[in-house]
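A protein chain is absent from this complex, but the other protein chains hold their places.
Up next, subunit A:
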Amino acid sequence: MLFLNTAAATMSPVALFLQADWVVRGVMIGLLLASLWTWAIILSFGFRVSTVNKGITSFETEYREADDIDEFHRRAASRDQPIARIFSAGVTEWRRSTTGKSIDREGTRERLATAMGATVAQEVDRLADRLNFLATVGAVAPFVGLFGTVWGIMRSFTSIAAEQNSSLAVVAPGIAEALFATAIGLFAAIPAVIAYNRYSHSVNRVEQRLNRFADGFHATLSRRLEMEA
C-alpha cells in the first residue's frame, strides 16, 4: 500500500508539491514531464544505437562474405537498417546509371557518392532526431527550476511581510518548496546533459562507420564500373 506522507516537515515530494504556489507547481510539472521524456529518450536511444551498431556489424560481415551483390541486395532490401538502406541506395543508383546505352563513368561515380552520402546523412539525422531535446533540457531545465525557486522565495518574503513574522516556521516551507523546483530542474538536466554528450559521441561513431561502409562500397562499384567499360 502506498502511504503518502503529506506532513509539512518532511522531504515528501507530495507535501512539497501541495504546499507550492501555482506558478511553482507549473514549473514542477513541466520539469517532471521534461524529465520523463528525457529518460524515455535516453532509454530508447540507447537501445536504438546498440541495435544500429549490431546491424552494421552483422551487415558488414555478410557483405564481405557475399559472392553476388545482386543476390545479396535482394536479401538486404528487406532489412530495416540504416546500413542496408545505404547499400540499397548505392545499388539502385548503380542500376539506374548503368542501364543506359552509354555510361558516363565520372558522372556515375559522382552520383553514387552523392546518393550514398545523402542516405548516410538522412539516416544519421533520423538517428539523432531526439538528441536536440536532450540538449534543450540540459541547457534550460536548471533555469526553469531556478525561476520556480526565485518565484517561491519571493512568495515567502511577501508572506513574511504579510504576517509581520519572520520566524523560520513561516519562511521555511516556502523556501523548501521553492528549492524543490531547482532540485527537479537539476534532476532533469543532469541526465540530459550526460546523455546528450554520450549519444552525440555515439552518433558520430555510427556516422563514421556508415561513411566508411559507403566509401568502401563506392570503391567497389567504381572498380566494377571500370571493369565494365
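The rule we apply is simple: contacts are C-beta pairs under 8 Å (C-beta built on N, C-alpha and C of every residue); 3 or more make two chains touch, one makes a residue touch a chain; residues count from 1.
Here is the rule we use: contacts and distances are computed from a predicted model.
Enquirer: With one chain of the assembly withheld, which option in "MoaD/ThiS family protein", "Dehydrogenase", "ABC transporter permease" or "Cell envelope biogenesis protein TolA" matches that chain's UniProt protein name?
Expert: "Cell envelope biogenesis protein TolA"
Enquirer: Pick from A:Ser35, A:Thr149 or A:Thr182: which residue touches the chain that isn't shown?
Expert: Considering all chains, including the one not shown, the answer is A:Ser35.
Enquirer: Who touches the missing chain here, A:Leu43, A:Ala77, A:Ile194 or A:Ala219?
Expert: Of the listed residues, the one touching the omitted chain is A:Leu43.
Enquirer: Counting contacts across the full complex, list the positions on subunit A that touch the omitted chain.
Expert: Touch with the absent chain occurs at residues 2-5, 9-14, 32, 35-45, 47-48, 51, 129-130.
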